[in-house]
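Have a look at this one before I ask anything.
A single protein chain has been omitted; all remaining protein chains appear in their positions.
Lettered A, B and C in written order, each chain numbered from 1.
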Amino acid sequence: MKPVCLVIGAGAGIGGNVGKRFAAAGYHVVLCRRSNEQGLQDLVQQIEADGGSASGRLLNAAAEDSIEECVSSVEAEIGPIEVALYNLGAQIGNRSLEETSYKAFELGWRLGTFGLFRLASVLCPLMAERGKGSILVTSATSAMRGNSGQHSHAAAMGGRRMLCQSLNAQYASKGVHVAHILVDGAVDAPDTLGKMLGPEVFAQLREKHGGENDGLMLPAEMAETYFHIAHQHRSAWTHELDLRAFSDVAWWNHE
Amino acid sequence: MKPVCLVIGAGAGIGGNVGKRFAAAGYHVVLCRRSNEQGLQDLVQQIEADGGSASGRLLNAAAEDSIEECVSSVEAEIGPIEVALYNLGAQIGNRSLEETSYKAFELGWRLGTFGLFRLASVLCPLMAERGKGSILVTSATSAMRGNSGQHSHAAAMGGRRMLCQSLNAQYASKGVHVAHILVDGAVDAPDTLGKMLGPEVFAQLREKHGGENDGLMLPAEMAETYFHIAHQHRSAWTHELDLRAFSDVAWWNHE
Amino acid sequence: MKPVCLVIGAGAGIGGNVGKRFAAAGYHVVLCRRSNEQGLQDLVQQIEADGGSASGRLLNAAAEDSIEECVSSVEAEIGPIEVALYNLGAQIGNRSLEETSYKAFELGWRLGTFGLFRLASVLCPLMAERGKGSILVTSATSAMRGNSGQHSHAAAMGGRRMLCQSLNAQYASKGVHVAHILVDGAVDAPDTLGKMLGPEVFAQLREKHGGENDGLMLPAEMAETYFHIAHQHRSAWTHELDLRAFSDVAWWNHE
Partner (left out) sequence: MKPVCLVIGAGAGIGGNVGKRFAAAGYHVVLCRRSNEQGLQDLVQQIEADGGSASGRLLNAAAEDSIEECVSSVEAEIGPIEVALYNLGAQIGNRSLEETSYKAFELGWRLGTFGLFRLASVLCPLMAERGKGSILVTSATSAMRGNSGQHSHAAAMGGRRMLCQSLNAQYASKGVHVAHILVDGAVDAPDTLGKMLGPEVFAQLREKHGGENDGLMLPAEMAETYFHIAHQHRSAWTHELDLRAFSDVAWWNHE
């Protein structure tokens, strides 16, 4: 039986590429995203065409019991989850305090912080019982510093980071590897950055920084590091690391 | 007309003592707490007996519109709020992941993070329009690092800290001074620490570390620093500082 | 006998103004600077004209035994040092790696890190024996993050910050209050910023950001916070805090 890798937030960027990477290494990958059944099936088919094994599920992570049921049914029907990637963003673009509604702020927390808590609540005990497992958490610059226009995102990501540390503190010694992966730059991802910027601006950005300039983070390359972290020997685990393009400026250096 | 200082979370510890300190300096202090009408009136009377001016309100910060209505009515009936102290804790004691219910985690966020967002949403624009004002935010060790048993608290406080930085980034240049005050130790406060530990353990702790040993943080002394921060000249503002007893160990040094 | 406040690095900026503030509160202030006997005597006379008590010493902090002898002779001839301010900078302006000589890098360490170690080595045991004392350390943005052009300064200040934490860890419980004061912005100080920029650029900066705009940090105002920190009750000490002008951007937000 193949080991199982669960990806929550499996678009065409980090999530999908991490899924591909684990599938290429022999995992069965369960890909979850909120919408776009077609995109999901395309991803499954790409993985299968490359000789891998995958399945897809539409999942509204904000809905009650959605994450919990997903974990139980995967565990029951497919197999024990060895690796889970929590890859849901909570970025809503630059918005001043006045432009940030209570609803947006709460949704940021639901996806950015609470969803990970729910995943961990059902999955950590299972992994701890098995004495092994990895929970990879994609995080963002806003987990490290707040900024004008990031009220909702920074609150959600700051909470996410502290939650990761709390989970690590309770579960690392039981064999559960929680990693907080700080994505500190723009990812070449049509489903997230592309949608946020709109097709035109995204195309311009890609032309300027992407391609051979490697100024946008390539999710297929990022996936190599996600995979490495999940396979570190337990005598040498990483809890936190940052990722950015060589040509980019670290969060502590730029605006 | 006296300047107004609004204290959200005015028990017998930090909140009440900050209230007293500002009243002693000529502010009218509006003291808000969730329950204990008697304790609230006692505090108002103490302040008045010392020649100060204060009023008290019961406020359920988790309830819809409660904070917002409080701000509007204080502004309308008493006067412009010059200083607000957000002093609501979200500590629920050491609880493992399994012992942390979804409800507890959500309440942690409602009081720890969302309540400050709501306060800021109504108050920052008013202060910015007036070109001045201070929002003092009591924070905790859990804003800096997660820990086993702190899943809910750390997530809430990590979000709070990043929110403070975001508010500062948008509003400092408009004259609104947001300060994140990291309370990194046990406060000699019967309403919070006392209730959490129970009367017996609290009495033992006080005997061992309190009194002349100054091993518990004295809220009346802490209030001096809160007051100082709110009165820094705008050419030299502090956004973040820590506070702990001299005999205590800093968060980065101890378990 | 007046309590003694020793200022190492007493120019016309932070050092001189902290000296004035403590003198105004009844301290005898010992002002030390490397050169400019005239400036030193002027400062002493200003303090005396205001009714305070002060003395001045030329001190080359990079020279062997200079700091040590200064401490012993002050203790022997004037009285026990209650407060010491270590205010020596190590900023050499923006210099690329190629422009940073080994000699400059070493001098940065000598003034930025080693000088404080030497001061602490002689003073902490004395203060610990007396069960009280404060060591205030002026620090800079470069203690928190390195930057292009800050190789020497950041290395020196990063070392200084970790040293402050080490001193605090050993000595706080013995009554010695070590505070790391992060000056995160431009100070309106002719002796340091003024010399680094040259008179013309400094004058322009002052015109644009200074004066009523309060965009430069006013050292006389900063001195209020230095004074406050040194007088916190030992049940509520601050180890680290930042200072910047309201209109400035925090280090984690800007380049």
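The rule we apply is simple: a residue touches a chain if its C-beta (ideal position, glycine included) is under 8 Å from a C-beta of that chain, and two chains touch if they have at least 3 such contacts.
Just so we're clear, the structure is a prediction, and the values are computed from it rather than from any experiment.
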item: Partner chains on view for the chain not depicted; value: A, B, C
item: Full-complex contact with the absent chain, from C:Pro3, C:Gly79 or C:Gly149; value: C:Gly149
item: Touch criterion as defined above, residue of A:Glu48, A:Glu99, A:Glu129 or A:Glu221 at the omitted chain; value: A:Glu221
item: From C:Val74, C:Leu88, C:Ala120 or C:Leu216, residue that would touch the chain that is not displayed; value: C:Ala120
item: Residues of subunit B in contact with the chain not shown; value: 144-145, 147-148, 249, 251-255
item: Residues of subunit A in contact with the chain not shown; value: 165, 168-169, 172-173, 175, 177, 188, 214-218, 221-222, 224-225, 228, 232-250, 252-253
item: Residues belonging to subunit C that touch the chain removed from view; value: 96-98, 100, 102, 105-106, 109, 113-114, 117-118, 120-121, 124-125, 142-143, 145-151, 154-171
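The definition used in the following text is that only the chains that are shown with their structure count from here on.
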item: Superposing rotation of subunit A relative to subunit C, computed on C-alpha atoms, to nearest 5°; value: 180
item: Subunit A-subunit C separation of Cα centroids, rounded to whole Å; value: 45
item: Multi-chain contact residues (two or more partners), subunit A; value: 145, 147-148
